[in-house]
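Only one protein chain is missing; all other protein chains are in place.
In this document, chain identifiers A and B correspond to the written order of the chains, with residue numbering beginning at 1 in each.
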Amino acid sequence: MDVEARKVIEMGYGGSERLTMNMGPQHPSAHGVFRAILTLEGETVVGVDAVIGYLHRCHEKLGESLTYTQYPSIASKTDYVAAMTSELAYVRAAELVGKVDVPKRAQYLRVIVAELQRIASHCLWLGTWCLDMGGALGGGATVFLYCIRERETVLDVFEALTGARLLYGLHQVGGVRYDVPAGWDAQVRRTIDTIDQRISEYEDMLESNAFFLARTQGVGVISRELAQEVGISGPLIRGSGVSYDVRRAEPYSSYEDFDFKVPVEPEGDCFSRYRVRMVEFRESIKIVRQALDGLPAGPISSRPGVKSVGQVRIPKGEAYARVEGARGEVGCYLIADGSAKPYRMKWRGASFSNLSVLPHIIPGHKVADVVAIMGSVDPVFGEVDR
Amino acid sequence: MRKELGQSFWGDLGDLCSAVGRAMRVTLINLFRKPVTVHYPDVKRTYPDRFRGVLALTYDKETGEENCIGCRLCEYICPPQVIKVEMLKAEKRNFAKTFTLELYACEFCELCVQVCPTDAIIMMKSFDVATRDRRELLLDKDRLHQLGLTFEPSWATGNGLRDMQTPPRAPKAEGDHAKAGGARE
Partner (left out) sequence: MPEPVYHAITAFIVLNVVIGIVTYVTLLERKFAARMQSRIGPYRVGPHGLLQPIADALKLMMKEDVIPATADRAVYNLAPIVFLIPCMLIFATMPFAPGLGVADLNIGILFFLAVSAMEIVGLFMGGWGSNNKYALLSAMRAVNQIISYDLPFIFAALVPVVLAGSLKLSDIAAAQAGLWFVFYPVIGQLAFIAFIVATLAAENRVPFDILEAESELVAGFRVEYSGMKFALIQLGEYAHMLATSFLGALLFLGAWSGPGPAWLGPVWFLIKAMFVFLLVTWVRWSFVRIRVDQILAISWKLLLPATLVLLMLTAFWVTLGGAAGA
């Protein structure tokens, strides 16, 4: 299939009544700083021009200037909504190049926090998506506040483990930095039990709602071929019928020990992506329970605690490590040269690749659908612009 | 569930009514739940032991001397380079002549706490240093010591963190079992 870079469809008046509207970088539903130049005919969008780069903070250069001990704390800032998975990608890349072993307990802890982070990130996704669709003064705000209420309980769990709520710095080369405090196991179980029950409430509230179905069914259809050509990943590609999950394709950090389902929906519209993420909630809860039950005793790092900035040195080599983030495949390509800093570090941002599908699926829809589609793509601009 | 809309008038109408009822029931239930609001600053929530609050310098518990030996390890590891230290050499041990920390640029990553060999710099269980003038957040050594005395310290100290992360040594003799990891405080 020949995929053009930018699609502008012709309809109706042959271009005489076209209006160029800017959904600017400052916009209540742009999910961050994102500029979409929409070409409208009446209410229908006929062309989309996406402009990014408003949040560029030179992460890849920072990766060359900071050492392996310093950068994991910074890595959280790429995908700041799902910080644990971003750190994991970098640390895994360093471990792959340096052939560093990670003890089993650290691997299980990494799995627990990654899945909890997925739950928290999906809570935020659901809240902001409904906020965009329903209005800041309206039902959207209600669902948003409920989801944030649940997310706060997960952040409380992270705060008990690391001391921070959003940007953690938990991972380090060789393992993790913090071990579980007393009572954490019970706290996590309580949290996920509550979330399990509340998610059923929200599913019930939304899924049988004809308004919600009318807004999401048939909107923003990504066909299976388009999904594979453009290179999207995560819930977007699983919502289009392709069963691809990095945790199954290339298991890392003991994911092969756990029994979980990878949800796939064939239709490819916003509703199927919604269903995929809702099932992922439940599967993540299942994984956390299994990991907590099977958490082995042992050290949490194979390298001694960091005492100086240049302590970790990775010998020459290069590797690409990828993890299944909440938004898709987050990858980190690292070229090490034997010193304490990488020679080159490149991030593959999941949202960056996911955004490239927008010019293909938005034309033909109404303006109101643009926000629904953006919300179901769920970009985080820290990952896009790095 | 996926549902085709527009199929039958009465079916759709019935679905719409039941959907409306269900959504409104959820909001009504939440109307009678207790609000989750915490009336900060009159009421503060309990912070966990490892909370990463503002940074502070400490004194030795027994001798009352400053713990900081001016080794500058924290300065080197700080990712945004907000710490600046000058060493003062003395006979028995070194001190820090000046120690500035730019709290407005600090990332609160706790790496400086982790590397400190003498547990001099720690984080507190509070962040109540809000001010109208950013210059008040350029903490000098006196202010850092004062913060150390004002707030409650968090659990994390350099040695504590390093002990938690270091894998246990292999047992030297048969009967000498290494300390297993497990749940640590």
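Everything that follows uses one rule, which is that contacts are C-beta pairs under 8 Å (C-beta built on N, C-alpha and C of every residue); 3 or more make two chains touch, one makes a residue touch a chain.
Small disclaimer: the values here were computed from a predicted structure and weren't measured.
Colleague: Given the contact definition stated above, which residue among A:35, A:104 or A:149 touches the chain not shown here?
Modeller: Candidates A:35, A:104 or A:149; residue touching the omitted chain: A:149.
Colleague: Which of these, B:33, B:61 or B:132, touches the one chain of the complex that we don't see?
Modeller: For the chain that is not drawn, the touching residue is B:33.
Colleague: Pick from A:186, A:214 or A:249: which residue touches the chain that isn't shown?
Modeller: Answer from the full complex: A:214 touches the omitted chain.
Colleague: Write down which of A:75, A:370 or A:384 is the residue touching the left-out chain.
Modeller: For the chain that is not drawn, the touching residue is A:370.
Colleague: What does the interface between chain A and the hidden chain look like in terms of residue numbers?
Modeller: 19, 21, 23, 27-29, 43, 130-143, 145-146, 149, 205-206, 209, 211-212, 214-215, 366-371
Colleague: When the complex is taken as a whole, what residues of chain B touch the one chain not shown?
Modeller: 9, 13, 20, 23-24, 26-28, 30-31, 33-37, 39
Just so we're on the same page, only the chains that are shown with their structure count from here on.
Colleague: So what's the Cα centroid distance for chain A and chain B, whole Å?
Modeller: So the centroids are 24 Å from each other.
Colleague: How about chain A: which of its residues touch chain B in the complex?
Modeller: On the chain A side, the touching residues are 66, 69-71, 73-74, 103, 105, 139, 142, 146, 149, 152, 156, 159-164, 167, 169, 172, 175, 177-182, 184, 201-202, 204-211, 213-214, 217, 267, 271, 275, 297-309.
Colleague: What residues on chain B touch chain A, complex-wise?
Modeller: 1-3, 5, 12, 15-16, 18-20, 22-23, 26-27, 30, 36, 47-52, 73, 76-79, 107-111, 114-115, 117, 123, 154, 156, 161-168, 180-185
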